[in-house]
Every structure is written in structure tokens, then in C-alpha cells.
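Left out: one protein chain. Kept in place: all the others.
The first chain written gets the first letter, and so on, giving A and B; residue counts start at 1 in each chain.
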Amino acid sequence: MIRSIQKMFNLQKVIPICSIMIGILFILAIFAPLIAPNDPIAVNMAYKLQPPSMDFPLGTDQLGRCNLSRILYGARISLGFAILIFVSSILIGLIVGTFSGYKGGWVDHVLMRFCDGVMAFPSLILILGLVGIFGPGLTQVILALMLVQWVYYARMFRGMVLSLKEQNFIVAARVSGSSKWKIIKNHIVPNVLPPLIVMGTLEMGWAIMDISAMSFLGLGVQAPTPEWGAMIHEGKSYIRTNPELMLYPGLIIMVVIVTFNLLGEALSERYGVKRRF
Amino acid sequence: MVTYILKRMISIIPVFLFATLLTTGMIHLSPVDPAEAYLTAAHIQPTDEILAQKRQEFGLDQPFFIQYVNSIMKICQLDFGISYVSNKPVWDEVTNRMPATIQLALGSILIAVLISVPLGFLAGVKKNSVFDHFSRLLSFIGASIPSFWFGYLLIFFFSVKLDLFPVEGTGTWQHLVLPSITLAFPLIAIYTRLLRASVLENIEEPYVLFARTRGIKEKTIMGKHVFRIAISPMITGLGMNLGKLLTGTIIVEAVFSWPGFGRYFIEAIFNRDIPVIQCYVLIAASLFIISNLLVDMIQMYIDPRISRKEGYKQ
Partner (left out) sequence: MSRLKIEESNVLEVKDLHVHVKTKNGVTPLVQDLNLELKRGSVLGLVGESGCGKTVTSMSILQLLDRKTSKIEGSITLKGRELNGLSDKEMRKIRGKDIAFIMQNPMNAFTPVFTIGHQFVESIRTHRSCSKKQATELAINAMHQVNLPNPGQLLNYYPFQLSGGMLQRVMIAIAASTHPAVIIADEPTTALDVKNQKKVLCHLDKIRSEYGSAILLISHDLGVISEMADEVAVMQNGRIVEKADVFQLFDEPQHEYTKKLLLARPLLHVNQPIIPLA
């Protein structure tokens, strides 16, 4: 797959380019307050549904708010929460996974069966179910996403603990007198890092997709917070007159997800990590 | 063969019990008090008296285990309770809306299979052709594009600009086209990739070479021998991706205002209509379990190696 894109664009440098793009996205998100030309939630009916102009580079929406500013601020929500979910699910997964692998026995068995069940079940339905119980709202959505994502990492960490328990080089390292921290740094981390990075990249893409899907359904972000999925939801009534209200946010979602997916696939080929389907 | 099926069906039961346990447990743990939610939806002022009465009615004051057993018994009789919003039995509401969703699902499976089977197969047989590159690009886009945006893109181009299909609603087959395509697109991405990989794997096998040395036409080798084997993982994939299908219906129904089960589920979430939510999750879980079983059975038919070897006496 990557080779075909490489052939088409004649590039060997998918990883650096995607990484740079993601870097740019993050910079845009972090510095949105400085870059954005206008206040994203400032309503001004006089300026509603305007075409692109100097004041409003991408035009305005139905409430007179600047589209570009809303997209930039939306990046903060999508990327910011994606990182939050990423970090927290890794932490939870790490704790549960290593505990499970270490303990073994029926504890391990039960936990892994549970993880298998959650993994196999479509994630959006679980998230929706959780949101149904907790109620609509961004916090609830993020919470639900965290509760669903950690299982993948748990499985990964547990597998690692299991294989490492038996690896000879750990025993050899201990025998040769390396301290515990040295072992972790030199042996464990290089083995954990590649699959973690690959999974993390792909999961970020999916998290952003899920956040925007939930907001699109009206269950995540609540008005007037700018978020790409919600913007599409609001823009749909104007599809005949002002399709750009719906096109811009969707385009940026796709660009972001494509970048993450490309990067994830390239990394998985480079480091030889197998992706789950 | 029969014993195997029976064994599998029995193994479903604990999973099912677990799913019901989970849903009942979640409601128990949720910050929402079902009694209060009901009263709010019914626009009745929840005074303490009425609350206590409703709680008793719902059996909420009884120990969890008894609640759980009660709900299981009711579910076996297809009694999922009464919707807080409409005051009608949940099961009736659900069965009213199911046909629309099933229609959508079938339409999209049809489109997905019709496109991905030839596309994936030919992409594998003619590796590295323009055809192949196109299919891989399509797969990649299909996996990355948010389906709600894709739906709107389709609406924009085909309804608004070209005026070929209606924007929303149901009724005629034209109404079904755009939603089905939207739902099918991520599936096409997955299946095409799967089939292609499977074909590529099989082309290298010795039996292909042996068939060639016997003078059998290349078309027959590919179209009959390789196809029959390569299609097998795709069928497994079909079953496993039923989940994606279900998820997709929720979004597609929202985009196209399709009056189906998915849309009803979202409404229920907004209205905090707990019995409906529980019903949906349970139905989703059951569908999931049953589809896995069906896929296994179809696999056994297609690949005789599995059925002859797996636990039944010759």
C-alpha cells in the first residue's frame, strides 16, 4: 500500500513528511488563539453566510462566526482529546496488562477474555451505550472512549510481559549484573516502543474519527464549542446554499485521519509490526 | 456436524448472560435514576412519593441479583420494558423500525459484495497494474474517510448538483441508493484488501503450478481454483465486520434521516430512554454472536478441511 503511494508520488519519505504534517497540525492547534483571525464563538448575525474575505478567510457560518477560526479551534479539541485518550488508555492498559501478565492463572484468563470481548465488539456501539448511560456531553464521550481503548493496550502489554518473562536475555542481563532500571531501559523499552507507536498513531486517527462522529450525532461537544464533527452537523441544513460549511470541516478531518493512517501504516511496515484489522 | 453446531450454540449462552449482566449492571451503576428519567420524560413532577412508587414499580428497590434474574426472564419473553417516551412496549417500537434498517443493511451488503469481490480478486490476479493501484487507493480512502462526511459529499454531488437522487427519506429504490453506498464504502475498503491479500497468497501455492503443468486454462485456474480458496477469509471477514455495518447504520441513518433502528437508538440516548438503550445494546450483542456462528458454519461448508477435521466422527 505504501509503495503504491510512494510510486504515485515518487517519494520514499512518507514517514518524515507525515510526521512534519502532524507537527504542523499540533502547532496550529496549540497556537490557535494567536493564529486565528477571529473569535470562534463570536456570533454576529450581520455577517452571516459570507463568502471568503480578508476578515474571514474561509467565510462565515450561519451565525456569523468565522469558519477558519472555528476550524483552528476545533483542532484543539480533536487533537487535544485524542492525546488525552491516547495517554490515559496506555496508562490503564499498561497497569492492567502488566498485572494480568504477571499474575497469570485465572485472573489473567478472565481479564483477557474480557478484553477479547470488548475488542471484538464494535467500539462505537459500546461508546454509544456508555454515553447512553452517562448522558450526552463531551466529558462523557471522552470517558467512554478511554474505557474502550485501553483494552487494546492491555492485551499488548500483557503479551509483552508474558514473552519477556521467558526471554533468556533478561535472565542473562540480570546474571551479568545489570540493574533493574538498566534492564528496562536497554531491553524492555526497545521492544515495547515500536508496536506502541504504531498502535498509538492509528488509534489517534480512530479517536479523532470517533470524537467527530459523536459530535456529529450531537452527543459529544455541545454548542457553541467549535468541533469539526459538530460543524458538519450544523452545516448540513445549508448544503444547497453554502456547502462549504460542511465541506471544510470534513476535509480537515479526512486530511488529519489520512495523515495518521499513512504514518501508522508506514511505521508498521518499517518496524514490522502487524496491525489488527 | 450437528453436535458441533449444538456445542457452539450452547457456548453462546454464557456470553449472552454476560451481556445482559453488563447492561443491567450499567443501568444500576449509572448516575441516572430510571424512575426519575421516566417521570421527567413523561413530564410528571418527580416528588419523593411518586419517585418511591415508580421505583417500586420498576423493581429498583430489590437487590441487584433479583433485578438481574427478572430482567433475564423478561428478555427471554422478548419483553424489554416500556419506552419512557412513547409509553409503548419497546419491542413493538423496535420491530416497527427494524425493516428500514434491514433494508439499508441488505442494500449495502449487496453493493459491497458486488464491488469488492471483482475488484479485490482482479487486483490480486493483476498485481501492480493500474487496476491494482486504484483498488488500494480506494481501500485506503474508504478506511480513512469519515462516513458521515462521505454521505454528505454524495448528497452534494448526486442530489444537489446532479439531482439524480433524493436527499433524504424513504420510499422508492432511489432513496436507498445513496445511503447504501455510504454504508457500503468502508466495507468495500476492507473486503477488497482482504480478498486481494488472500489471492496473492494463493497464487504462489504449488497447486497453481501443478494445474498449469496440466494445461488447464489460466482463467479456470484463477476463476475456479484460486477463487474458491481465496474467498474463504473474506467470508470470515464479512461476518466479523457486521459490527462495522451496525455502527454504520447509526451514522448513515442520521445523515439521510432514514427512519430505522439506529436513528431510534440515538433518539433514545437523547431522551435518556433507558429500556430502549438496553434493548439496542442487547440486540447488537446477539447479532454479533449469531453472525460469528453463521460465519463459522459457512466456512465449514466452503472449506471441507475444517468440517472433516473438527470434532465429528467420520
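The definition used in the following text is that a contact is a pair of C-beta atoms (placed from the backbone, for glycine too) under 8 Å apart; a residue touches a chain by one contact, two chains touch by 3 or more.
From a predicted model like this one, the values you see are computed outputs, not experimental measurements.
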{"item": "Visible chains that the absent chain touches, using the contact criterion stated earlier", "value": "B"}
{"item": "Of B:Pro14, B:Gly171 or B:Pro206, the one touching the omitted chain in the full complex", "value": "B:Pro206"}
{"item": "Touch criterion as defined above, residue of B:Arg8, B:Arg55, B:His225 or B:Lys244 at the omitted chain", "value": "B:His225"}
{"item": "Residues of chain B (touch criterion as defined above) contacting the omitted chain", "value": "205-207, 209-218, 220, 225, 228-229, 302-305, 308"}
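The rule we apply is simple: only the chains that are shown with their structure count from here on.
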{"item": "Centre distance in Å when chain A and chain B are each reduced to the mean of their C-alpha atoms", "value": "23"}
{"item": "Interface residues, chain B side, partner chain A - complex", "value": "15, 18, 23, 26-27, 29-32, 132-133, 136-137, 139-141, 143-146, 148-149, 152-153, 155-156, 160, 167, 190, 237, 240, 243-244, 246-247, 250-251, 254-255, 265-266, 268-270, 272, 274, 277, 280-281, 284-285, 288"}
{"item": "Contacting residues of chain A [partner chain B, same complex]", "value": "1, 4-5, 7-8, 117, 120-125, 128-136, 205, 209, 212-213, 216-219, 229, 232, 236, 239-240, 243, 246-247, 250, 253-254, 257-258, 261, 277"}
